[in-house]
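Encoded as structure tokens, the structure appears first; notes follow it.
With one protein chain held back, the other chains of the complex are shown just where they sit.
Moving on, here comes chain A:
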């Protein structure tokens, strides 16, 4: 739940994002949605997906941002280094990036692209 200027504690995905993460996690992460979620965040960053295109609402909670997803703070550090998203709200940024990332990954997997192709395209961005 976000406060006016405070960050979110619990983050998740929209219904469409949930469907997408199911496809991606089953295909490449042995069904582990948490691993797919993290991967989708960095994928969205690597693929330059525009954060403003992410849905503004409709997210259902999946994880405690700090406690479950980013206990080491690596994601927050990444966002800070790359200066991505709204300053001081890394969890909300992560949520939107994950939403964009899983949707795009699911689209590309459905288009018969292999993960190696997807990763190579991101590396070349």
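We adopt the following convention: a contact is a pair of C-beta atoms (placed from the backbone, for glycine too) under 8 Å apart; a residue touches a chain by one contact, two chains touch by 3 or more; residues count from 1.
Criterion: contacts and distances are computed from a predicted model.
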Practice item. Identify the UniProt protein name of the omitted chain, choosing among "Cation:proton antiporter", "ABC transporter permease", "Putative ABC transport system ATP-binding protein" or "Nuclease SbcCD subunit C". Key: "Nuclease SbcCD subunit C"
Revision key, fill the gap. Given A:19, A:42 or A:61, the residue that touches the chain left out of view is A:42
Study note, to complete from the structure: Considering the complete complex, of A:51, A:66 or A:115, the missing chain is touched by A:115
Point to revise | Those residues of chain A which, in the complete complex, touch the missing chain | key: 28-30, 32, 35, 38-39, 42-43, 45-47, 74, 77-78, 81-82, 114-116, 119-120, 122-125
